[in-house]
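In this view, the complex is presented without one of its protein chains, the others remaining in place.
The block that comes next holds chain A.
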Amino acid sequence: MLVIGRIGSFERMFYNAHLVFSSLVVLLQVSHASEILRPRGVSISKASFYVPERDFTCMDGSATVPFIYVNDDYCDCEDGSDEPGTPACPNGTFHCTNAGHKPLNIPSSRVNDGICDCCDTSDEYASQASCVNNCNELGRAARAEAQKLAELTKQGSELRIQLSKKGKQIRQEKQEKLNQLEKDLGEAERLKKEKEGLKIAAEDLEGSALKQYQQEEEERKQAQNEEEKRENEQEAFEYFHKLDSNQDGKLQLSELQVRQTFDSNRDGEVSDDEAKFLLNQQEEMSWEDFVISGWPRMKPLLMLDKGLFQGPDSTHTAKQEGDNNQEEKEHISEGKEEELDHSEDDEDEEEEEEEDDKLYEPHPEEEDPSAYEEDEEEGETANEAKGEVEEAASKYDEETQRLINEANQARSEFEEADRNVRDIQREIQQIKDTLLKDYGSEEEFAPLDGECFEFTDNEYIYKLCPFDQATQRSKSGGADTRLGSWSGWIGADDDKYRTMLFDGGQSCWNGPQRSTKVKLLCGTEHALKSVSEPNRCEYFFEFVTPAVCLQLDSGDKQDNIKDEL
């Protein structure tokens, strides 16, 4: 055997003399006879560059130096290739054989720095560090781990095949369903069109009948109003003269103050203020003024006195009656417009419905109990009005009423046909959206759509719904915080389906919109394994699923779990 002595003036740089004494390595050397004498820190693949009989040329060609300069603890090559076994070159690499475990390349700066980096201790040959060769233990553990992983991957990949099969089946079913729906849609649209025609015809007839009816009704009402006005003036005239006790054609304060009726505050006397109010702040009032301003003020008091109504609120009864009439008309015409416009509203409404699906938080107004009461009241009013319409409807003549009924019938049939069309369209859109989603090269992720997975840490419950959204909820309760909606796959080019992105979540106070990256790891079940927040409002989930278990998968990818951080 060749004995390699000291080279140079330092103890630091030796050949791998220990190889000679290690039977295991000797065996290796026998199988690679030409590479017996590798300088320290050189991998087998690079051993041929180092030939003791020749000057050494740096691998980048930057210099040629005597071979004794190799591993002499002085950096001669710009690429560090003359010092594979010492820390002399700032950009060098040291190779540990790590017999029994995996070989490792470390930066030269970690050679003899007092920290054991190589399990075979070869990096700390001249330092204080007391390293122990634990390659065999590590190797055993690593092999066991690798085997476990391989086993897991094997099981997982079988599950993956099933997932993929299921995913493809889902796709096929959806496609079939889509075909069926598209057929149904044609039929439904034809029906809608037919019903629309019928509706238009019925509404034409109804329209002209109603117009006729309304015109007549108008005239009748006008006559009635004039009669009422005349009666009111007559009443006022009679009362004016009754009050005008001195018959001078004018009302004075004193004339009013004797009437207990005008004691509005019920204090036993009619004060100046009370009387003056009735005379519109004047000392006296003529008949002309009385009709305009005096009578409307006094009449309620008189009527109250007579017990005609219960309180001041009902003073508007007469007016209200008039308004009701008005409402009646409006109600009918509004209803008609609404229905006519339906076809245009379709899209909007659909959008609204979709939005409703997305909204998790109850509408704020609904939470407010007082607002809710108001809604109820409105409802009651509407019901009352409806009753009155029916009452009023009974006033229609028989023919008009028949046309209205027929039109109502046609409208409701059209409505139903229209709803049917929209239902089908919506379903088609949903399926189309689903079919557009990227469920992996073999549809292996498709079965995850619609599923949700939870993870609980010290403070929060996190929920991942693949292809939909990620959320967070405090353990102590409260509303969900959206950490992002499905955006897409963002894995590296060759490994696209390893990372999911959910973005556009709720904004942080003083910060960005929340977003979540989900790293997928191979496992035999679906589970959310960990959650962290490496950046404020940027979440990082680890999700285990068989869908990423590929037989060929090496363990390396698992090692780089936190690369993005």
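Rule of thumb we're sticking to: contacts are C-beta pairs under 8 Å (C-beta built on N, C-alpha and C of every residue); 3 or more make two chains touch, one makes a residue touch a chain; residues count from 1.
Here, contacts and distances are computed from a predicted model.
*Asks:* Between "CDK-activating kinase assembly factor MAT1", "COPII subunit", "Neutral alpha-glucosidase AB" or "WD repeat protein mio zinc-ribbon like domain-containing protein", which matches the UniProt record of the unshown chain?
*Replies:* "Neutral alpha-glucosidase AB"
*Asks:* Touch as defined at the start, partner being the missing chain; which of A:Pro90, A:Pro296 or A:Gly450 qualifies?
*Replies:* Here the residue in touch with the unshown chain is A:Pro90.
*Asks:* Considering the complete complex, identify which of A:Ser130, A:Asn458 or A:Ser476 is in touch with the unshown chain.
*Replies:* Touches the omitted chain: A:Asn458.
*Asks:* Please give every residue of chain A in contact with the chain that is not shown.
*Replies:* Within chain A, the residues touching the omitted chain are 9-10, 72-75, 87-88, 90, 107, 109-110, 113-115, 127, 458, 510-511, 532-536, 562, 565.
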